[in-house]
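The complex appears here minus one protein chain, its other protein chains still in place.
So, chain A:
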């Protein structure tokens, strides 16, 4: 996880993401650290080869997945965020994401939301497939499987927080979540288990 940013082959990272993802990143940095830090993050992004201005990011526009990964790494470095903080950043994203708002109408029940989870992912990312592997309200568990997507270990933390918040919004209770399978641990897909 402490991978040197210079060793990342950015060109090998395929796929695109919606601008909303980057907007939620900048929102969290602004809330936690303020405008100056966000400008510093943009400076770090330039160093990584991604000269972007967060203010100019369009919610529905597509951007390379590499920009999303670089954004996470730059934020972690400049803000000095721990993995837990990155996880918190992930949990913050659904609260302000416009795409999530578009899906709110499916968040009435877990079952209904589970049916739309694949669609929700595809609205954000052009690579990877997300599905609800298990939804059991009696056992109080939801298991999500993300296949055909590698990403970055830091992104795993981000997604862990993101999914836990989505489930929390639906069931209205505090949840715990962990990544139970990960390609970076030798698994063929990511698996996130949310319990409450």
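Note that in this section contacts are C-beta pairs under 8 Å (C-beta built on N, C-alpha and C of every residue); 3 or more make two chains touch, one makes a residue touch a chain; residues count from 1.
Convention: contacts and distances are computed from a predicted model.
One chain of this complex is left out of the view, and of "Phosphoribosylformylglycinamidine synthase subunit PurQ", "Methyltransferase domain-containing protein", "NADH-quinone oxidoreductase subunit J" or "histidine kinase", the protein name its UniProt record gives is "histidine kinase". Taking the complete complex into account, A:101 is the one of A:35, A:53, A:101 or A:140 that touches the chain left out. Looking at A:92, A:177 or A:193, the residue that reaches the missing chain in the full complex is A:92. Although one chain is not displayed, chain A still touches it through residues 31, 58-61, 92, 94-96, 98, 101, 104-109, 165, 168-172.
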